[in-house]
Each structure stands twice: as C-alpha cells, then as structure tokens.
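Below: one structure in structure tokens.
A protein chain is absent from this complex, but the other protein chains hold their places.
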Amino acid sequence: MTPQLDLREITKRYPGCLANDRVGLTVMPGEIHALLGENGAGKSTLVKIIFGVVKPDAGEIWWNGAQVTIANPNAARALGIGMVFQHFNLFDSLTVAENISLGVDPGHDLAKLTSEIGAISERYGLPINPHQHIHALSVGERQRVEIIRCLVQNPKLLIMDEPTSVLTPQEVERLFETLRRLASEGCSILYISHKLDEIKALCDSATVLRLGKVTARCSPADETPKSLAEMMIGSALPTTKKAMVKEFTEDPLLELRNLDLPATDPLGINLRNVTLSLNRGEVIGLAGVAGNGQKELLAAINGERLAPHGAMLRLAGRDIGQEGPEKRRDEGLAFVPEERLGRGSVPEMSLAANTLLTWHHKGQVKTGFVDRVEVNAQASKIRETFDVRCPDVQAEAKSLSGGNLQKFIVGREILQGPEVLILGYPTWGVDVGAAATIRQAILDLAASGAGVLIVSEDLDELFEICDQIAVIAEGRLSPARRTANTSVEELGLWMSGQFEPTGVSDAA
Amino acid sequence: MDGLDAAITILVGAIRAGTPLVFAALGELIAEKSGVLNLGVEGMMLVGAVVGFMATVTTGSVYIGILAAVAAGMVMALIFGVLTLSLLTNQVATGLALTIFGVGLSAFLGIKYVGTPITGLKPLEIPFFTDIPVIGRLLFGHDLLIYVSFALFIAVAWFLYRSRAGLILRAVGESHDAAHALGYSVVAIRYMAVLFGGACAGLSGAYLSLVYTPQWAENMTAGRGWIALALVVFATWRPGRAMLGAYLFGGITIMGLHVQALGFEISSHLVATLPYLATIIVLAMISRDATKIRLNAPASLGKPFYPSA
Partner (left out) sequence: MLAGIGLFGALGTDPFLALYTFFVRPLTSLYSIGELLIKATPLLLCALGLTVGFRGNVWNIGAEGQLTMGAIASGGIALAAYGQDGPWLLPLMLLAGALGGMAWAAVPAVLKTRFNANEILVSLMLTYVAVQVLGHLVHGPWRSPEGFNFPETRTFGDWGQLPILVDGTRLHAGVFVALAVFLAVWLFLSRSFQGFKVTVAGQAPAAAAYAGFSNTSVIWLSLMISGATAGLAGTVEVMGTIQQLQPVISPGYGFAAIIVAFLGRLHPVGVVLASLLMSLMYLGGESLQMNMNLPLAVTGVFQGLLLFFVLGSDVLVRYRIRLLRPHLKEPA
C-alpha cells in the first residue's frame, strides 16, 4: 500500500539549533499516527514543514506516491492536508461560518457553506451554531470550529497539534470518537502530543523525536507509558520527593471567601462565589480547562483587581481584598504568573532589573533610588540557587530558554521567603529537567511551612505534587478534594461545571 | 421660509466642511481595519493638497490636480508602509514622522504657490433637480467630489461587510497570526490598505486646496487629519458613523462662523478652537465605554507583525 505521507531525510536548521535532523516519517491511509516528543524536540517545526509554513533546508516530501513541494498552507490544503493548531487560528469578532469560510477556497459561498457545516457537525458529532461569534464560544467549541474548517475540505490527512490540553477528560473521549470515525473512513491522522496515555489509547503507530532526530518508531499499544517516556527523554524520568500524606491543622494562611468579581474585559470570565482555604504547609492544585477564569482568579489573588470587600481575601488572618499587589507582597504573598515573557519578566531588561521587578521592598530601594549592588547580588543568588543557565545577571530575560527563565522567575519568588506562593502553569512549555527542579522547589517550600496554590491544566502534575485538588469552571470553584480521594473522572465531570457550589455561610 | 433656508444653508455648509473629513476618515478606517495605525494622515493630506494644487496650476486642469493629489497621498503612504510593514518600525513614531515630514515637505513645495489664484472645482448644476425645494439644494448642486465621497462611502461599506476581500481584511486586522497561518499574506494586504488610506488622504487634501478654499496656504489642513483619526475612534470603526461624525464636525465648524455672522462678539480665535474642543469631548465620551471599544477595535491595531519563519 502507498503511504499517504512519506517524509524522507527532512532537515531544518535555525541559527544555533538543528530543529530537524534527517527526519523520516511515514503515515499510511486511515492510520492514526502519533508524533511524540518533548518541548523543543522539533515536532512543531516538522509539522510546519508538512503544512507549508516552513521550508525545509533538505529532504523530500512524498504525497500519495508522488514527490511534492509544499510552498504555503494553501498548497497544503489543495493537496488535502488539514491542520488543527494548538493555538487556534480563529477570529473572535467574526462568526463561525465566516471563520470557516476564511479557511477554504474562495469558491464557496456562505449560504452553501453553512449547510455543509450543519451536515458535518451532524455526521461527526460536533454540534455548533454557524451564526455565533467566536468570542461567545467555549474553548472546546472553538476547537470544533477548527476541526470542521478542516473537514469541509475533505482532507486526506488531518494534523492535530496537542489537541487535548484545552479539553475536559470527557471532551477528550468525544474527540477520540470523532478521530476514530474519520480514520475508519480512510483519513490519515497525525496526532502530536506528549501525553502518553492518550497516545496509547488512540494511536496505531508512533514516531518519537528527540533533539531533532527520530529516536524510535513503535506501536504504542505494545509499550508502557514508562518505556514511551524513556524513548522521549532518553533517560529515566526524574522523580520528585514528596513527603508522606500530611495532616493539616485548621490554620488557614490564605482564604478566599465568597469572592465575586465581574470581569472588566467583555470577553473575560466573571468570578462567582469563589471560596478556598489554603493551610500552612499545604499544596493545593486548581485544575480546569483554560479560559474558565484562571487568569481572572490569579489577577484577583495577586491584587491587580481589587475585591469588592476586604474580607473576601484574607492572608494569615488579615483582610487583604482591598490592597494592591505591592502591599500584598509586603505581607508575604508571592506570585509566579501564567506568562513568562512580558508578564513574569520584562523581555528587554536584564535579569538584575527583572529581580527588582518584584523584589524591591527589602532594602533594594533607598529614598527612592535603586541600590544596584544589592540588586545584582540578589540576582546572582537566584541564578546560583536555581541553576539558571546564562552568561551573567546582565543577560536579557528574552535571551534565556523557557526552562531557564521559568527557573529564574520561580527562584525570584521563592527566595523572597513568601508565606503563600501562587503559581500559574509553572511548568508549561518547560523541559523535563527544569520542570523537575521547579516541582521539587515547590515541595521544599511547602515543607518549610508555606502554603502553595498551583493553577495548571496538567492533571498528572497536580496529582504528583498536590495535597488537595479543586476545579475551576466558568468562574466557579469546586470543593477541594484530597488528592488520594479523587480521580480523573471526577475532576473531569467537575471541569464541565457539574459540582455543588461551595461557599462560606458565615461570611458577612 | 427664512429659518428653513438658513438651516439648509448650514446643512449644505456642513456637508462641504465635512467632506475632507469623510475622505480622510474612510481611508484611515480601512487602514486601521487591517490593523495598521497610521498617524500620518495630516501629513499625507498636506502633501496631497499641495501637489494637487501645483498640478492644477501647471496643467490648468483640476481633474489632473485631483489625480496628482491621490498619487501623492499614496507615495506618502508607501513610505509609511515600507517603514512599518517591511522594516517593522514603531507605527506611532513613524506616523508622527510622516506628519512632520509632510508638514515640512508641503510648506517647502508650496512656497511659490502661496497666494496663486486658481479656478476651483465648480458645483454641478443639474437643471430642474437643483430647483426642487429643500432636497434640491441638499442632494443636488454639489461639486463632483462630494458625489465621489458618497460613492466612496457606499463602496467602503459594501467592501467591508459584503465582500470576501473585506472579510479577509477584517480578519487580518483581528489577528494577523491566525490570518498568516491560514495562508493570507498579511503584509501585502496591509500595504494595500495603507495605500488606500493614503489615496483617500490625498483626495481629502485635494478637496481642501482645490474645492473648499481654492488656494494653497501652509498648514492649511489645520489639524483635520487628526480630527479624522479621532473620528475613526468616535465611529467605533464603522463607515456610517464616520460619515455622520464628519458632517457633525463640519457643522460645528460652520456654526462658529454663523454665530459670528449673526453679530455675536466672539473672538475669531476662540471660535476656531471649537472643532478641537469638540473632538476632545467626543473622544472622551466614546472612549469611556471601554467595552464598546474593545469589541469593535481591530484587535491587532498598531501591533507589528513578525512573520514567524
């Protein structure tokens, strides 16, 4: 049988890095093929080459038995390649139908397209209203729009780039059904992921990339998650040392009590009646699908948005709801934000200046002027303690790799000795080594008596390091459960909003 | 009949005074809808005005003057496009530079033309129609360019909301990364939008120097380019409202003159501040509703597009 797609010796070099080194990949018709690899292994580059976004330096692309060059995404689509990006390529202010029409050939008229959308959504179980605006849709619905946009063109190959990070476990199951149905009709699927259990459940075969090279080809059904992981990172998985199940006294460090906060952004999420209590020495995880109020909740805890009443947020028994970020920081609250470049750090400033960004209330500023010696010393200390790899602390934040910059930011917050540390997606897009360092630092901080709150989409990570897990859905917060007493299924249900509301009845 | 007569005179005056704003605002609206903020409208208008005037004096034809003004506006816009779209300079700073350059260049080019008399574009006299009471004077008897502005408005509105090209333009302004990933050439589309904006600004300048006050004077646009920029915000990026806003501002300009003509003792200097003060007030009122701005402004307005390799 002729392969649907056959890549031979694909090579792509960027300044200072070989993104793809003689990569070969074969996908048969109707096959669900996994492309597996760590962040930075070269998966995205390879996919961009297939979709015509990036030109390879060397190598051949064979499509259905004939050699082709794919100059741009239009050429890829003309061949019958469809792609669902990890970051959706949708236009918020346009309707579903308009968005889909932008992804297809000019020939389609909007009315005909609308009926096609109806037919496809019926057939593959992807319910959507073509006249709705994108900004009114949930993340899962937006992904459906992306998928339908590909299916309208009857693709022979559908590329899915990390599709499940934005879905609840139940939605993931539905997506897999859609994909299996497509494959059974002869459409090949290239499924990119680093989630090993998903690959085992869905894929017929897999190609593993590490540092730009193919390191293994296998049939996932015959492997264990552990063996897949070792192919992916080339060594045994680093582990973190977690203390045994701990008991906590009811001595809350951070309390959220019936926090209500309407969004300022019309496309944002309103926080409704959020209640949570974080004890000394405890790590609580907040799971949930992105865009369900995580950003708003983090801003509210950090103090960028003030609460309507001071008592809605309490830190070690003091009301802080009406205090700004600098005041809260003075009182022992530290925060690692969800975005490294541009929020957690100023890209064009040195690491030293970025230290001053949040660390300026302990002698670094004297009568309004900055003590540079002091700031440099602190920056160097962060660099050494957290093994931040860079020439010196005058290096610009944007010159660091994601993992190194994240270690720097986490280090900056932890070395301030906070009572409560809040982290947004602390290991997102970070290499395995740095992620392990960060997780260990979080556990060590908690062991020293601080409270830690982690917002993450990565359930595996939360199960690994948290004492309790709660779920945020549509701006509401579920009850927190002991990690040992909950399950992926329960959290998945909660992520779709099915939980009893919590609240403090005695709150004023 | 006197009151009605005066009202019609004011309305016709408002349309005339508002027409340069209509051109400039519609052009800038298209550029901004594609995600480019060009603060050089004033400079493009001035260069359009002076080049149009020079061409008219040289060739004796107002029509050639108008075409020359359009071309001049486009050349100015091209400079802006090369800097911001190809060299990725800061759009705000480059727009300011374009205005400063345009002010200097137009003063320089026009130095020999100050005070030169020309015969401007005459109103079209359409027999019979012009004589219809009330609407006769409101709808007929304008000069050609006013009809061009009506047509331009219809074309822009149709393009933006009824054509596929307009849909693509809005998409590029909404998210250039997504448009790029779907295979649209963000830079080429933005060049076209910026050039259209330049053409409209040139036309607007031509209206001032060839029709409204058929003469050339240094800095004769007197901030109209900036008012046009404010109008685009005021209109929340919708052509219909931009058109109405332009006539409203035309009306305010005319009103001041009429108040003086009625014998009120007001300094002409203070009357001249009215359109500017009105712009500030209107801008503050509209911008106050952040939600409305957020939902209507092109989301990638003013952001440089770095095509990822």
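Brief remarks on what is shown
We call the chains A and B, going by the order they appear; numbering starts again at 1 in every chain.
Convention: a contact is a pair of C-beta atoms (placed from the backbone, for glycine too) under 8 Å apart; a residue touches a chain by one contact, two chains touch by 3 or more.
Owing to the predicted nature of the structure, the values given are computational and were not obtained by experimental measurement.
The hidden chain makes contact, of the residues A:Asp197, A:Glu339 or A:Asp460, with A:Glu339. Contact with the undisplayed chain is limited, among B:Leu105, B:Val148, B:Leu257 or B:Leu295, to B:Leu105. Residue B:Trp226 is the one among B:Tyr184, B:Trp226 or B:Phe305 that touches the chain not shown. Contact with the chain not shown here comes from a single listed residue; of B:Asn90, B:Thr213 or B:Asn296, that residue is B:Asn90. Considering the complete assembly, subunit A touches the hidden chain via residues 16, 302-304, 324-329, 335, 337, 339, 342-350, 353, 356-358, 360, 365, 368-370, 391, 394-396, 399. Residues of subunit B that touch the chain left out of view are 39, 43, 79, 83, 87-90, 92-94, 96-98, 100-105, 107-108, 111, 218, 222-223, 226-227, 229-230, 233, 267, 269-270, 272-273, 276-277, 279-280, 283-285, 287-288, 290, 293.
To be clear about the criterion, only the chains that are shown with their structure count from here on.
With centres taken as mean Cα positions, subunit B sits 45 Å from subunit A. The touching residues of subunit B, when paired with subunit A in their complex, are 164, 167-168, 170-171, 174-175, 177-179, 181-184, 290-291, 294-296, 299, 308-309. Across the complex, subunit B is touched by residues 14, 52-54, 72-74, 77, 85, 87-94, 98, 101-103, 106, 264-267 of subunit A.
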